[in-house]
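A quick write-up on the structure given underneath.
Omission of a single protein chain aside, the complex is shown with its protein chains in their original locations.
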Amino acid sequence: MPKPAKILLTNLREQVHPADVFVCCASFEGRSQSVPEQLEGVAFTRVLICANENFPHVIKQGAKQLQHRFGSIARLVSLNTNDPLRTADSLQEAIDSALSSNLNRFLVDITTFTHESLLILLRIFQLRAVNSIKFLYTTAKEYSVGDPDDQKWLTKGIGEVRSVLGYPGRAVPSHKLHLIIMAGFEADRAERLLQEYEPSKVSLGLGDPDDSISPDHYKANKLFHQKLLEKYANVLEFTFSCSDPEATRDALRTQVLRLPKHNVLIAALNTKISTLGAALLALEDDAIQLCYATAHQYNETRYSTPGDHCYYFATALPATSPTHQTVGP
Amino acid sequence: MNSTELRNPFAVQTPEDISAEDIKSLFVDVFNDFYNIKKPGHTFLHGPRGSGKSMMFRYLEPDCQKLVHNAGLDALHFLAVYVPIKNTELKLTELQRLENQLANIVLNEHFLITYVAVRLCISLLKARVTDENGETAARFKAYYDTDLRRAFLRCGWTDPLPEMPPTATIDGSFRLLQDIFTDQYAALLAYFRRLAFTSGPVTYTGPLCGYLDFLLPLMKKLKEFAFMPSGPLFLLMDDADNLNRVQTAILNSWVSCRTSADVSIKISTQFNYKTYLTINDRTIDTPHDFSEINISSVYTSNKRGYYDRVSQIVHKRLTMYGIDQMPEQFFPPAQEQEDKIKAIAQELKAKWQAEGRGFRASDDMVRYARPTYIDSLLGTSKSGSTYKYAGFNQLVHISSGIVRYFLESASLMYGEMRSRHGQVTEISPEIQDQIVRSQADQFLFSEFDRWSTNEADKEEGNSAKVLDKTRRLRNLIQALGGTFHQILRSDASERRVFSVALTDEPTPDVLEVFDLGVQYGYFHQSTIGNKEGTGRTRLYVLTRRLAPFFILDPTSFAGYKFVTNDALREAMHKPKTFLGKVRRDGVDSVLETGQLALFEEE
Partner (left out) sequence: MKLNGKTLVEWLAKRPASAFPGRGTVSYYRRFEQIDEYLNNNVHPHVTVSANAIDGGTLTDHGPEHIKTVIIRASELLAAKGDLTPYEVYLLLVAIHLHDVGNLFGRDTHELNSEEVIKRLGLLMGEDQVERKTVFQIAQAHGGSIAGDKDKISLLPRGEAVLGQPVREQMLAAILRFADELADERSRAAGFLLQLSKIHPTSEVYHKYAHSLQSVMVDAQGGAVDLHFDMPLADACKTFGKGDQQVYLLDEIYERTMKAHRERTYCMRFLRQQISIERIDVEIKVYGSEYNKELATIPYRLEESGYPEALPGGVHACPSFNSLAYGNPLTGQALHEYFTKDQAR
């Protein structure tokens, strides 16, 4: 597949291919409206508006606004960041209902899904063998808006750390743990995960400098990585793409192969595009576990400002692997 | 640990990865303080992350014990099976599908047992059983071919079990057993995978092992073999907080069985153990079902013990790294500062006869010299940043009874020193101070957002706003830290205060915030005689890791203040107002009056 195309949001409408179902996710971030705003009035048959029911104000404002935008073709899909089963069931129901109405072509704005619900959605697409999916991702102009570089934050604290439903991995109890962290904006979150899992080996991934928001920010992250290298033995470094899922997948695969005979756990903390890359690898290799950490607090009021561009791309999801079809022990 | 592999003598490595030889030379024996761990009997070991629990467990494993005692396996007093409970292996989200649907208990128990059984085989392999004439292997094969095979079949094993060849060595036999359980574990994972996206129950066709009908008899039988130690098997369940709720209840049911003579279960937690109920909703408790150790409490009551332990650990690490220095030399204090503090101490000594407060002159010197010095700095410079948090003694105090905190800071100091000077023979006081301060800052702000004056005003002005637990904890820390700083700068008879004791019964909303604080490591909980002398009350000690942040003297936390539940509640909701009152009206009128010394001075 070609590298995702970066296009001006204002040009999106003329470039987007026809699709039956548009899927998006309401959020406290302004970015959740960027793509929908451009696509208002496009001839979709159905629009699935996902919204986390445990953030009632998001439902009240963001989801309402989206519903208003798309009118009668819009359907609300209730997700819950505290209850992945609820999220999975709602998504499944919505996708199954669309498929049973012969709506097979999906367009997904992945920008403001949580990493976890995005991964669950992708697994459902794979299990249902949906093969026409296109993705959209809106860039951010700034994160933690207005805060000085050394005090920027998106979330605080780590709540529950759990495996992502559908990606339990295939751990071998006698093997040691290789934790691959795709570090993102908040480097300290990477350290928290490292403390949480106490792995034998850590691969600390740094987003490609070309994709970084600012050179200063890249420098700050790099510095933090240096600190982790001092504090922890057995830390390996690598870089990955934040804007090309297949390149991300390949970088991760290389990293997995560096340490055979390890249980592999990937924590995707960077852009949703790179999370998609992690999913691509885990969807083809059931041995890999993906994890997700809930946050105690979100920087709701100043999380981000939308950029002018979005990425628009298609990626084929791998077919279900034979191990997945194993019937019972 | 091969020292050439490590760039940094203080880098954190998971104990699992450290060789028995390195454990022998690195481990500082602490079992005098924690003797229950080595004794038969179920034990809970509570301690914050990094307080050395896993290292203790690693030390008990047979490869280390054989080396330490220079003895064969059969001469040891126990066989310890290390069972690390990581988030990755047992607590899978898919398992939530079992709740109220399908055999939550039975399937989780089988899952847990399969995992423990693999770890049991790993321990047997680590123990390197000697079997020169193959007799042990033959006996083990006989057991496998009869009783064990039957036990497998009874649990519903339908796949053919592998044949154990007559030529199998004893290690080969253990490996075969390990493979059986590993395959079973994989089969279970495949089953759980099927649950992820289904709503109804999914037929389960694999075997089901229970603790009492499978694992316990297996372990008892193993114990009968001549190569085994005379004492019990220890199951070392490390970080059991990572079990899900039903798995925790299953483990508790195992504990409720009085099997200590054969199998003793040692459970480590980070104060977040989910329940003490068994699968039948009966509680297990201490001392009836298990003994209990709290590492933090041991080191709060025995401070010298902690200092010595860190000193030995640091010395061993430096030695292994080829640095021939005592910890006190490697982490020197800021000499000029210490000289000035000594001079103040001498002044206090001179004044003691006339206006002293303590029983002895030395009391006043210890109590007031450092606070007076810090206060004098603050008088001239607003930030107080010229006070240096440096010197081994101060660093040990700041690490608050948790070895990992010391090592983490030390590793960063080492890295910084190396990047500036290349060769490292000591850490300059400036770098010590800089790192310790930034660590305190990070400790606080990785959990909480920074409080700006504007936001605080807005939040406190909006009385209708319900603050979540995290924000209330943030406020409480801010209010107490600020109050303790005020006390340090006051002329109180004890200025080094890190603790509050409750005068009345805390309400649930106050308690839940403290509980969260304890879980995150901001507070340590203890008890103390109440004001009336009629019983005991809760005492919460603020971690001294935050001393540099609030500009406090970390070298003692002897003082404490009584405080009412209402005052705490105000601190949680309106920290700024609270601190304003403290400054205006004095500490005691806000908290409560009266203060006592917690510990004898060193």
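Should a chain be cited, it is by its letter among A and B, assigned in written order, with residues numbered from 1 in that chain.
The rule is short, and it goes like this: contacts are C-beta pairs under 8 Å (C-beta built on N, C-alpha and C of every residue); 3 or more make two chains touch, one makes a residue touch a chain.
Nothing here was measured: the structure is a model prediction, and the numbers come from that model.
Taking every chain of the complex into account, the chain not shown here touches B.
Among B:Asn70, B:Asn100 or B:Gln353, only B:Asn100 touches the chain that is left out of the view.
Here the missing chain is touched by one residue of B:Thr203, B:Gln423 or B:Thr534, and it is B:Thr203. The residue touching the chain not shown here, chosen from B:His69, B:Arg258 or B:Lys351, is B:Arg258.
Among the residues B:Ile279, B:Ile293, B:Ile487 or B:Val518, only B:Ile279 touches the chain that is left out of the figure.
In the full complex, chain B touches the hidden chain at residues 98-107, 153-154, 156, 200-201, 203-208, 212-213, 216, 253, 257-259, 279-281, 288.
Everything below uses one rule, namely that only the chains that are shown with their structure count from here on.
Taking each chain's centre as the mean of its C-alpha atoms, chain A lies 33 Å from chain B.
Residue ranges of chain B in contact with chain A, taken from their complex: 1, 5-8, 11-14, 16-17, 49, 54, 86-89, 91-94, 96-97, 114-115, 118-119, 121-122, 178, 181-182, 184-194, 196-197, 199, 203-207, 408, 411-412, 414-415, 442, 445-450, 468, 470-471.
Chain A meets chain B in the complex at residues 84-85, 88-89, 92, 123-124, 127, 151, 153, 156-157, 161-166, 168-174, 176-177, 188-189, 191-192, 195-200, 226-227, 229-234, 263, 265, 286, 289, 291, 296-297, 299, 323-324, 326-329.
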